[in-house]
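As you look at this complex, bear in mind that one protein chain is not there, while each of the others sits in place.
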């Protein structure tokens, strides 16, 4: 891959990952050296800093992350406000639904199911007091487990988790045979 | 705010929102006209399309959204935990094709064309948000009609349904295949 493509690849990674990521991790993904990655990253950061852009790449310690420029904060706020009047965003709702049905569950499991980095949705739900940390999984890295709160039950209008609409029925319908299969013997 | 800043503001909004957003919503947030917003958006989209970039702005109907370019997916995949998003089965693909080209269409019409029961495929497509119910046919039994969704446009990578190749394109392709087959036979 040439330099231009490598830079674009870093851009794509930063966007999709959402959260801060180290040069080492990026270098590994691109199968190149950390030094080379650093050089490309510097160019990329400069590119976003030259001219007037709405987004930028910030460096926190040794990690890098995309974020918006603070000066455009108010426009974003007004839009977010507009959208959140209808309750939770679709992203937060999806995240909440996974936790409700699969709890206790780690962030990684949520992200695997959604296919999108979900730390921001998780934070929304924690701040809304709909989910909480529930210990750590006994696995490498000891990731946090999440579960729904008592508040969740209250606002969902159910007395306990068993009152959630059953999803087994649904899973069965998805995985049931495409054809109503019938064994017929022909002679 | 000058043009450069307005463009940057749109960029910041698209990034922060994550989800698809309409020109009207953006225009409202920026306190400018939809026409002006459209002009700025076009420039922004062009900017991301010129040169080699890792991210792009896609247009779906009248909405816009940031996303990565598909060619960099393997680098992202290597960093994301095993993404579990799966493709559609052949049965679901056939059903989706029929709905895309014959919409609005009933289940019976789909089944007649495929020659097999398709209710489970229809359910899969509804659950994946690729099709939706679109009223009922004014005929005995008042069967449901199905049509494709906004998500389908994203799935097909098109801005609107008119961007789908004409049905005749496939007829011609099938026709030329038949021709080839006959030609082989003659040899």
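Letters are used for the chains, namely A and B, taken in the order the chains are written, and counting of residues starts over at 1 for each.
We adopt the following convention: contacts are C-beta pairs under 8 Å (C-beta built on N, C-alpha and C of every residue); 3 or more make two chains touch, one makes a residue touch a chain.
Everything below uses one rule, namely that contacts and distances are computed from a predicted model.
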Exercise. Just by its UniProt name, which of "Acyl-CoA dehydrogenase", "Phosphoribosylformylglycinamidine synthase subunit PurS", "Protocatechuate 4,5-dioxygenase alpha subunit" or "Segregation and condensation protein A" is the chain not shown in this complex?
Worked result: "Segregation and condensation protein A"
Seminar exercise, completed: Touch with the missing chain holds, among B:49, B:90 or B:160, for B:90
For this session: Based on the whole complex, identify which of B:17, B:40 or B:145 touches the chain you can't see.
Result: B:17
Seminar exercise, completed: Touch assignment to the omitted chain, from A:33, A:62 or A:129, lands on A:129
Seminar exercise, completed: Logged for chain A, residues touching the omitted partner chain are 12, 15-16, 18, 67-68, 76-77, 80-81, 84, 87-91, 93-94, 96-98, 100-101, 112-118, 120-121, 123-124, 127-130, 151-152, 155-158, 164-165, 167-172, 174-177, 179-187
For this session: Touching the hidden chain in the full complex, which residues of chain B are there? Just list them.
Result: 15-19, 65-71, 73, 76, 80, 84-88, 90-91, 93-94, 96-98, 100-101, 112-117, 124, 127-129, 154-157, 165, 167, 170-171, 173-174, 178, 181-182, 184-185
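To be clear about the criterion, only the chains that are shown with their structure count from here on.
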Problem set entry | Interchain centroid distance [CA atoms averaged], chain A/chain B, Å | 22
Seminar exercise, completed: Within the complex, chain B is touched by chain A residues 4-5, 7-17, 21, 25-26, 28-30, 51-55, 66, 68-69, 72, 75-76, 78-80, 82-83, 89-91, 108, 111-113, 115, 117, 170, 173-174, 176-180
